[in-house]
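Report on the structure given below.
Heads up, one of the protein chains got dropped from this complex, but the rest are sitting where they should.
Then we have chain A:
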């Protein structure tokens, strides 16, 4: 059961975009912006409020890659695997993150809920390939050594 504050937050966001079916995507985006994931109960609630069927809302939420029903870590690390990064060996960067954090293809978030590692198709900073972002902040010219440093630094901040 979600805390009441979640529903209040949802009400605020829905009021901003208006109770209409076309508000579905922006409302879900803002909810995810606040909680870093999309709580399932809240999706049911939003659907009812803006007047779309729950199944429809679910079908939209699962279609788009950005929505996640699973909680994410405090730091969401996105490793760019766009063409420019790929030819400058971004796979090694991803491997380094996975290895450093003990993650795998199946497991994206560390048990302490600090880190989530994902890939992204292009961040638009191709001139500085390979790149990654930590909560939307771009880190340029990554190397496996820099990965270790970055994780240590982020751990220190906690």
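Please note the rule applied: a residue touches a chain if its C-beta (ideal position, glycine included) is under 8 Å from a C-beta of that chain, and two chains touch if they have at least 3 such contacts; residues count from 1.
Quick note on the criterion: contacts and distances are computed from a predicted model.
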For this session: Write down which listed name, "ABC transporter permease", "ATP synthase subunit c", "4Fe-4S binding protein" or "Anti-sigma factor antagonist", is the UniProt protein name of the chain that is not shown.
Result: "4Fe-4S binding protein"
For this session: Touching the absent chain in the whole complex: find that residue among A:8, A:22 or A:71.
Result: A:22
Problem set entry | Residue among A:9, A:36, A:72 or A:88 touching the omitted chain | A:88
Seminar exercise, completed: Touch rule applied to chain A and the missing chain gives residues 21-26, 28-29, 52, 59-60, 63-67, 81-88, 120-129, 131, 136-140
